[in-house]
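Left out: one protein chain. Kept in place: all the others.
Showing subunit A:
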Amino acid sequence: MNTTLKVLLSVFFVILCGSPIWYHTMTVHQTKLPTNKLLNLSSSANPKISIQIKLLFDEQILKTQNKDPFLSKVKKEVTKLSKEFQQEFLTFQINTQAIKLKKDYNNMNDPKKITKFLEESLSFHKEKENQKEKEKENNTEMFEPKYTLVLLNIPNLSEGIYLPPTGRLIWINLGESTNEDNLLNNLRNFFPIFGCITNTTKFTTQTDDLHLSFILLNQDPRGRVLNWEFEEAFNYYLQPTLEKLNKRFSEITFDSEMIAYADLEHFRVHKSNEANRNNEKGVHYSISKKTLRRVIQIGEWSSSVATNKPVLRFILFVPGQKFTPLFINKNSGKNRDAFIVPGIGGISIHNLNKSETQLLNKNDLRRSFLVFANQMRLFLGIKNLEKFNYYDPSNVIHDIELDMLILDTLIKNLNEAKHSLVSLHTLIEELPYMEIPEEIGTHIQNAINEIQFSESNMKKKNYKSAYFSSKRAIEDCNRAFFNPSISSQLYFEMQNRFAIYIPIFLPMLAPLITKLFKQISSF
């Protein structure tokens, strides 16, 4: 064997050994994904949430009726109603019972006292203490959608449904009329509370974490420099609600800001001498809803907060002295001074009286913070329902409303998480040459685990854990979906790689191959 042949053979031997190594370096690392689990999970239905309602009748109501037939009839009707209001993810279990209340409460006319009386009569205090003990043992706050609905007749109080701010005891006052029709009407008015979450005015975000920005916007500082006792007012009017939300629902942070001068380019008002909202005569200014749509320009009404969370703004707008008092004209002629701009926030107009000082204290801010509380409810998607009496200013969001918010969000989170996983799986299948790092695989696996954990907790009726698991599932899904390495521009099909390497290797190999053939043929 001559030297040329030896050289050629050794070169081809190196190429032969090196080719698998080269091919191995060309393959894209794709971490194994739990595809079967993912697809099974996405096609499975969410477990249903069972709401238990204990319907209690005061025996005094039943004095005018035959007890047993009446109770059974009401039970049938209530079951019908519950099926009517039943949603895809909610089922109701209703128990009806007649009770004898000890004290004569008919003469009471203060809802707070009536609530306290009912809690004592029905041993709610004991239940609360037991619950607190359980929570201490488990080191967690319990959340069970079990509600007690008590039907009373108190002639001195207005008819309707009374929602205490805390606790899951609700009572309905039938007023003077205790007949069957009135009772069923009131029950019919009660059930919508389980669908009190609406998407229409909800501040939509990918997660439920929000940042609230409270802004004092002084249109014209000439002659006055405004200030406000924000901390005192916030601590009194809104802090309890935010604490409740932070504990049970989501992480909400806030800040406050004062804007000393607002250059509102499109600000146009209409001067009027007609009576204003307080039926006071005198010159006042109004701005129509149509004009408001142009006036609200997000750049002019923004705060300077820098956060990665979605920002919800609550603006206390103090119009300039030239335009005070200022109201918003509604078509029917009634003036209002507050409105919301979906996606941006809420605005309350504060017309500064001549008697008010330039420092707005807690009492001056009462009405505005009440407005903000109302607006916060709207942005969380909580509807104000007819026939419901909300009577405690210290709690803006009632426990049952918060329960419904949590449950609604839980179901939405699970649906969203499953949908995201399926979308991601489809996207990955469409790009077979895309690298899938371990990180994405880990997030997907975590998301699947959280979804399964959430669903199992729902079956065990541990809805709080289920809710927080669903939140974590969404976060993991988003981390996987928005991973920067998922970009089709970075990866090429195999034929592209051959197209890159052939111009390099082919000119080198061509003379080697021809020489080899010549050597072999010479033998």
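What we mean here is this: a residue touches a chain if its C-beta (ideal position, glycine included) is under 8 Å from a C-beta of that chain, and two chains touch if they have at least 3 such contacts; residues count from 1.
Here is the rule we use: contacts and distances are computed from a predicted model.
Trainee: Just to verify: the chain that's not displayed, which of "Gpi-anchor transamidase", "Armadillo-like helical domain-containing protein 3 isoform X1", "N-acetylglucosamine-6-phosphate deacetylase" or "2-methoxy-6-polyprenyl-1,4-benzoquinol methylase, mitochondrial" does UniProt list as its protein name?
Mentor: Checked against "Gpi-anchor transamidase", "Armadillo-like helical domain-containing protein 3 isoform X1", "N-acetylglucosamine-6-phosphate deacetylase" or "2-methoxy-6-polyprenyl-1,4-benzoquinol methylase, mitochondrial": the hidden chain maps to "Gpi-anchor transamidase".
Trainee: With the full complex in mind, choose from A:Lys418, A:His443 or A:Arg472 the residue touching the hidden chain.
Mentor: A:Lys418
Trainee: Where the complex has a chain not shown, which of A:Tyr105, A:Phe143, A:Phe249 or A:Phe388 is the residue touching it?
Mentor: A:Phe388
Trainee: Since one chain has been left out of the picture, which residues of subunit A touch it in the full complex?
Mentor: Touch with the absent chain occurs at residues 42-43, 88, 109-112, 157-158, 160, 198-201, 204-206, 266, 289, 292-294, 296-299, 302, 306, 308, 310, 328, 330, 336, 338-344, 367, 370-371, 373-375, 378, 383-393, 396, 412, 415-416, 418-420, 422-423, 426-427, 430, 481-484, 486-490.
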